[in-house]
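I have a structure I would like to understand better, so I am pasting it below and will then ask my questions one at a time.
Complex shown without one protein chain; remaining protein chains in place.
We just call them A, B and C in the order they show up, numbering each chain from 1.
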Amino acid sequence: MITTNPFEDRDGDKLREECGIFGVLGARDAAAMTALGLHALQHRGQEAVGITSFDGQEFYSRRGIGHVAQNFSSGQAIAELPGMMAAGHVRYSTTGGSGLRNVQPLFADLASGGFAIAHNGNISNAMFLKRDLVQKGAIFQSTSDTEVIIHLVATSRYPTLLDRFVDALRLVEGAYSLICMTPEGMIACRDPLGIRPLVMGKLGDAVVFASESVALDVVGADMVREVEAGELIQVALDGSIQSHRPFGETPQRPCIFEHVYFSRPDSVLGGRSVYEVRKAIGMQLALENPADADLVIPVPDSGVPAALGYAQQSGIPFELGIIRSHYVGRTFIQPSDGARNADVKRKHNANRALVAGKRIVLIDDSIVRGTTSLKIVQMMREAGAREVHFRVASPPTEHSCFYGVDTPERSKLLAARMDIAAMAEFIQADSLAFVSIDGLYRAVGEAQRSSACPQYCDACFTGDYPTRLTDFGDRSPGCSPVKLKTKPAKVA
Amino acid sequence: MITTNPFEDRDGDKLREECGIFGVLGARDAAAMTALGLHALQHRGQEAVGITSFDGQEFYSRRGIGHVAQNFSSGQAIAELPGMMAAGHVRYSTTGGSGLRNVQPLFADLASGGFAIAHNGNISNAMFLKRDLVQKGAIFQSTSDTEVIIHLVATSRYPTLLDRFVDALRLVEGAYSLICMTPEGMIACRDPLGIRPLVMGKLGDAVVFASESVALDVVGADMVREVEAGELIQVALDGSIQSHRPFGETPQRPCIFEHVYFSRPDSVLGGRSVYEVRKAIGMQLALENPADADLVIPVPDSGVPAALGYAQQSGIPFELGIIRSHYVGRTFIQPSDGARNADVKRKHNANRALVAGKRIVLIDDSIVRGTTSLKIVQMMREAGAREVHFRVASPPTEHSCFYGVDTPERSKLLAARMDIAAMAEFIQADSLAFVSIDGLYRAVGEAQRSSACPQYCDACFTGDYPTRLTDFGDRSPGCSPVKLKTKPAKVA
Amino acid sequence: MITTNPFEDRDGDKLREECGIFGVLGARDAAAMTALGLHALQHRGQEAVGITSFDGQEFYSRRGIGHVAQNFSSGQAIAELPGMMAAGHVRYSTTGGSGLRNVQPLFADLASGGFAIAHNGNISNAMFLKRDLVQKGAIFQSTSDTEVIIHLVATSRYPTLLDRFVDALRLVEGAYSLICMTPEGMIACRDPLGIRPLVMGKLGDAVVFASESVALDVVGADMVREVEAGELIQVALDGSIQSHRPFGETPQRPCIFEHVYFSRPDSVLGGRSVYEVRKAIGMQLALENPADADLVIPVPDSGVPAALGYAQQSGIPFELGIIRSHYVGRTFIQPSDGARNADVKRKHNANRALVAGKRIVLIDDSIVRGTTSLKIVQMMREAGAREVHFRVASPPTEHSCFYGVDTPERSKLLAARMDIAAMAEFIQADSLAFVSIDGLYRAVGEAQRSSACPQYCDACFTGDYPTRLTDFGDRSPGCSPVKLKTKPAKVA
Partner (left out) sequence: MITTNPFEDRDGDKLREECGIFGVLGARDAAAMTALGLHALQHRGQEAVGITSFDGQEFYSRRGIGHVAQNFSSGQAIAELPGMMAAGHVRYSTTGGSGLRNVQPLFADLASGGFAIAHNGNISNAMFLKRDLVQKGAIFQSTSDTEVIIHLVATSRYPTLLDRFVDALRLVEGAYSLICMTPEGMIACRDPLGIRPLVMGKLGDAVVFASESVALDVVGADMVREVEAGELIQVALDGSIQSHRPFGETPQRPCIFEHVYFSRPDSVLGGRSVYEVRKAIGMQLALENPADADLVIPVPDSGVPAALGYAQQSGIPFELGIIRSHYVGRTFIQPSDGARNADVKRKHNANRALVAGKRIVLIDDSIVRGTTSLKIVQMMREAGAREVHFRVASPPTEHSCFYGVDTPERSKLLAARMDIAAMAEFIQADSLAFVSIDGLYRAVGEAQRSSACPQYCDACFTGDYPTRLTDFGDRSPGCSPVKLKTKPAKVA
């Protein structure tokens, strides 16, 4: 029980999470469909999973540590979750034995009845709000920022649940895509800037919400549209749908890194195929940073689409020079520093016969700490590569994210510590280049980045934070972008 | 998530529990000592156990389903609970997978800091208070009546934690012995009537509290005295002790059934050896209800002291005519009806060679549903007993307990359904007799029961409930005893 | 995999085991009945349990670590064991993770079909035989001495299974009560001296075998008789029974310690009630070794019958001065040295109010290492006893058992290290006395011990071993008793 600093995590790496959410109303097998949908979103969070369902009378909940398949593949697990409405959550990172407390959906018995909530994002004034709520007698069950929303709803003076919910959201700053359930139905909403994604689909009479369109595909639903930035969609138990705009019209600023890495390539985001955008980034990269080489080799698997784009643009053959084992998770999303550095070899093996004696271009989606990149370059050299050129399908990652993405502290980001020449030396590449920020914007279909009013949240590349960051020492108005120069204050 | 009836339990048998609590402040191995103390109180609750400790900075907690030895015997388990202050709880009856939520000590982060609470007893207006708290925005984590106290403390307007705690207790009715921990130290208290027991001990500089004196013996502590009815004892981290009397002077009415059955025979309760009291009850029983027989046979193990008393008073030899297997728990405390009836034979076996052809007097501590008694009489007859006389070391149990004891609904109590002659026929005994209520009072050292102001809570025998029972349909003032005639309303 | 010394156990304490066996043929719920029967024999072995059944076509087997109730109480466990014939085994002591290999019944597919065997006792030339079998190409699955019998059967040249089985037993020396199953039926037998017990019962058309009569009682079977020393009883699937005497007529020498401690008091052994024999030992003890005292106090629970006998003979009142917790196993049978010494206090608590200021006689069944006795005497003194006299219901235990009883090495037996005066000093008793060997024989109904041809195996008291002990360095003919003076050679 961490009494003083409820949101803090021991090793500072786990506070901010990336999550996936899914909800369905009006389906006979709501919980089974939710499990399938969450499975399709498994790449967004692999450490814990929860599903809550409602059968018209009661709410049922089941949570577990690990993957969806480990916790929700059995008929028995699904049978514990009856009803035609269900919502679920996959989560990156919980700690220790008491971790189940933090697994979402969170649930509470309010005076108005049960209330369940699944959240993707991060509330950047949660600590501030929590301190005030506890002062007034609120008792928190979890160390999750999401619970703040529940207590704000519970203590709001407005008469209807919807009013209370909007009242709560008005106090909250940061990034959130939410799926909530009440005895009256489902509520889905996105924060005013629409930082984290959320889409709506239809499957027969059922309404479905999901973090990404791939989850709709997998459950067999048709995409309707994205939930808009600042939109709140209410679906009644009878299936009737109402859209609200509690914050008025707001300019959207969705996370651009979803296109670079987070989302699955078979998702469609902001009207564009993620796969095509990644190929386009690779093409931009080839135009901006050509290389004189024999082979284009992707760092598997996330580098593959950009590598295909690079190869098609440059005419250099695309080949699998690194073979990835199927029996491990992907690099970026492993929790501890040790695990991140250790097992590269166990996960990626050089295709020696192919690489030996060749000049190669390695394509990766991003560089965070640089330690994996170094190991991969070394592996290629040990396998006999004559030259190793490194090309990165995103600009240098220089800043931490406070909107629900697990990034290391700034001091551990390679690009925050050195310039490109030094980075090239660090990872031992013969050359290193990144796509430009404007090149990235071109790949997503913009002419260029608008510095006055950027079309995306690209704070991790630029440091332009689009909201206030109260818990992190910032009190500036949310309208003008925030530039944080220093390592963020330890959340307490 | 049972949203409508949080305290209700599916089979109606598990709501009201008997528990044991233990706390220590000032000991180097506070958690290890607490585990040992709880082990000595294991007979008071066998389904779940929890320990919370405080190391001067943070609170640590560990809970488990099952016995103390299963959960707290490993060095690793104890190492998770550092600090010189700890408190724990054994509990009879939790349900299902989410049961850990209800395992005590309960903990909350209040504005004043951490607050842990372990409770033996039952709050008889918990539902009433909870409804009001939820209306005001409180969010409950558990379905335990104890959590009401935490929320009352959290929302009290008084400035100090002690004031808030007393403010909370003033709203509460029913039975409670409590051990609480705050960053300032430990608080132990008993309800104004002192219905459930609580003793204080010393071990070097450490202060110890426990439900029964036997726990002091086992950890090597010396008994100081009982916490008095209506007393609140505050122990600061430096060991300084203050006694408070927030309810003024109150006449005490401790549970007389602790002497009959609940407490261990090697405990000292109200200044008397439980073993000696039980022998004295057996002697009263022999005086009031002699039997012409060859052998006095205890129903093991709880009937043994009374049987020794009966044998010494009557001069009939004491013999072990029923052999109890070591590999099962005691009869009374098994949760489901099925288990209670089924396994008598597996648990108790007739000592045929001894019993065959003899006239025997069976001595048991009480009769609840009568089904076990019937099976034991039948077993004696099958083993060849010529006559079977049944003597019971308590008056007929006619009424449910609402103060933290798991009793069946009235309609299932044998003595509520028939008179003694019919009961004798039901259990197939040649004769049946109970000690009188005045005989019982004599055994505990009173001249007789004072009907104006009974010295003990004996509601299970007499129906005289000493407090209001708001959740159970009663609104009478607490001062005059309550007589509930009907089956208690289903708690919702 | 301990390749060189298959029977050796790391701490030398676990090689020799005490077990319980049960078998039934002709019952609809053979496996369920076996589970119940084994539960009644749980005191004979608490570390592992197995049941094998046969449904006319195939054998089914299930094994587990721990108690019968932990492994065989579920309907699912029983459903895995179909058929009308079943046999099972409870076992004291297996080691480590691979321990399940040693859990009985052992099973093998022989050329003649399946063969299952459950064994109580110890083969004293198992190492010798095993060495020879391995030399000829046999591959052992377990480190159990019992497996030797299976390999001897498998490699015997005789035509019928019965002949092969007898052929195998002729090569074997030591103690064995066996229940075997083949596709033709069940075989039960005892070694020529009948060292370990085995009884036969009937329940309707079903035939039942068990280590003790109490198991017949619990399953509702009637006792028929004991399997005789050197007798082999064959029961065909149709229920027809044949008795064989493969070793001719042999003088029996059953273990006398079964009367002192191993068997349950409600069993009948050699025609005598174990309870009555223990009371008679207590009476002998009182006659031989009176004490001037106020109270007779049993060391619970095994000392109770002897204490009742001592109290009745001496006229000193019997009282429970030590209260035993229900939540631990009995002292003697815990595996590691540490566990044996440590938790006395947690298991037995002084009834202070009773003992304070009194002169007491403690009655225990035996003294092995003396460490527990010392702790109990100390506990009585700490509780205020004025004088503590210790009386033991068996002669001094001076010698190790090689017939299936877990005894420490001789050097750890208190009585092998010092005389009675020194022992009294060691355990800090005011006086100490043991029943004489002739007193013990009188209690079991003999006039005295026949030194020429003792009626019982009493080697643990006298050192007169009734068989050869090949693996332990002895090559003397089995007919004249063996006197081993030295610590037995480490079995390898």
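Simple rule for what comes next: a residue touches a chain if its C-beta (ideal position, glycine included) is under 8 Å from a C-beta of that chain, and two chains touch if they have at least 3 such contacts.
These numbers were taken from a predicted model, which means no experiment stands behind them.
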{"item": "Chains still shown that are in contact with the chain withheld from the display", "value": "A, C"}
{"item": "Which of C:Gly66, C:Gly113, C:Gly204 or C:Gly239 contacts the chain that the document leaves out", "value": "C:Gly113"}
{"item": "Contact partner of the left-out chain, one of A:Ile65, A:Ala111, A:Leu203 or A:Leu320", "value": "A:Leu320"}
{"item": "Chain not shown: contacting residue from A:Ala111, A:Val218 or A:Leu287", "value": "A:Val218"}
{"item": "Chain C, residues in touch with the chain not shown (by the definition above)", "value": "1-4, 6, 52, 58-61, 97-98, 107-111, 113-114, 134-141, 150-151, 154-156"}
{"item": "For chain A, residues in touch with the removed chain", "value": "36, 39-40, 42-43, 67-69, 214, 217-218, 220, 264-266, 268, 273, 275-276, 301, 304-305, 308, 312, 317-320, 323, 325-330, 345-346, 349-354"}
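To be clear about the criterion, only the chains that are shown with their structure count from here on.
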{"item": "Far-end chain from chain C, centres as C-alpha averages", "value": "A"}
{"item": "Centre-of-Cα separation between chain C and chain A, whole angstrom", "value": "64"}
